[in-house]
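Shown here: the complex without one of its protein chains, the others still in place.
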Amino acid sequence: MSQILQDIQTFMGDKIEVSQDKHYTCISTGADNLPALLGRLKEIHGFNYLANLTAVDYPDRFEIIYHLHSIPANHKIMVKSSVSREEAQFPSTAYLWPGADWQERELFDLMGIKFQNHPNLIRILLPDDFEGHPLRKDFKVKG
Amino acid sequence: MALEQDIEVLEKNNIIVSTLDKLWNWGRAHSFWPLTYGCNCCPIEMMAAGASRFDMARYGYEVFRASPRQADLLIVAGPITLKMKPVVERIWAQMPEPKWVVAMGNCATSGGPFKDGYAVLPGCDSLFDVDVFVPGCPPRPEALFHGLLELKKKVEGKS
Partner (left out) sequence: MITLSASELMTINIGPQHPSTHGGLHVEAVLDGEMVTDAIVHLGYVHRAVEKIAEGKTYVQFIPYTSRLDYLASHLPTLGYVQAVEKLMGIEVPERAEYIRVIMAELSRIASHLLFIGSMAMDLGATTGLIYCFRDRERIMDMFEMTSGQRMIASYMRIGGVAEDVPEEFYPAVGSFLKDLPAMLKEYDGLIFGNEILQARVKGIGRLTAQDAVAYGVSGPNLRACGVDYDIRKAEPYGIYDRFDFEVPVAQGGDCWDRIMVRVEEIVQSARIIEQAVNGLPAGEIKAKTPRILKAEKGAEVYHRIESSKGELGYYIVGDGSEKPYRLHVRAPSFINLAVLPLISRGGLLQDIIANIATLDPVLGESDR
């Protein structure tokens, strides 16, 4: 694992920040660096399994979280990135892991986050004529 | 009086006297054909009710039909979500008369545990008339039978 981190730090330089909590090593980076970072993690370091792709709506930003696992080597790593609430756009990773396709659609549907170059970015869980994005904190639920 | 005496005489000779309505209602109440409809946990209890331990067949209700054109009982088992609403309305409209609706479970009755959310209707009685509400989350198969037997009484005109 430390080899992987060393290589990523060399490859990405100062565009990333590495932190560690009890359960996951976390690499944070800007949204524009995600394709390079995630591509390197998948192609070179064998993180072939995208376990979870989700996002959180903080007061000042949207944060996207990837939980990646390597099935052959049994490694795991977490990647985070943030954008402002006005921008609300990330690059799509459906070309790396097809499983990201529906999870990105779900984030678009429920949180209104757009994904650039997504093959089919339409609502998935809510009706097509639903207005608003319910998981945003400013969505008012009518009682 | 004279009529009742006549009926007594006929019944003694093994002739049943009734009205057509009573006969039709007796037939309908003893053999509802439910529609295979449900989303969520309640249809699993509905299937358990139809399976061998609880056995809906002993009441005559085991003929689940897949097509609404052939069913006369809509057991709304499960929450009606925003996307499902037009589907349920259409299915109900496609069922021929006479038809009945049993709202099974808390979600169909009032929205249930998901009432606070944005996606579940507060009960299916906003869409059409419901004949019997069966509360529970999920209701036990025995509770569903109780509901169906109440419906039977209603159809036969006894409740």
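Per-chain residue numbering starts at 1, and chain names A and B are given in the order in which the chains are listed.
One rule holds for everything that comes next: a contact is a pair of C-beta atoms (placed from the backbone, for glycine too) under 8 Å apart; a residue touches a chain by one contact, two chains touch by 3 or more.
Because the structure is a prediction, the values reported are computed rather than measured.
Listed residues B:Ile91, B:Ala108, B:Val134 or B:Val155: the one in touch with the omitted chain is B:Ile91. Checked against the full complex, the one of B:Trp33, B:Tyr59, B:Phe114 or B:Phe128 touching the unshown chain is B:Phe114. Of the residues in chain B, those that touch the hidden partner chain are 35-41, 43-45, 47-48, 51-53, 64, 66, 68, 78-79, 81-84, 87, 91, 113-114, 116-120, 137-138, 140. The missing chain lies against chain A, touching residues 23-24, 48-52, 54, 56-57, 65, 67, 71, 74, 76, 78, 97-103, 106, 110, 123-127, 134-135, 139, 141.
Note that only the chains that are shown with their structure count from here on.
The centroid of the Cα atoms in chain A and the matching centroid in chain B are 47 Å apart. Partner chain B is touched in their complex by these residues of chain A: 126-127, 130, 134, 139, 141-142.
Of all the residues in chain B, the ones that touch chain A in their complex are 82-83, 116-119.
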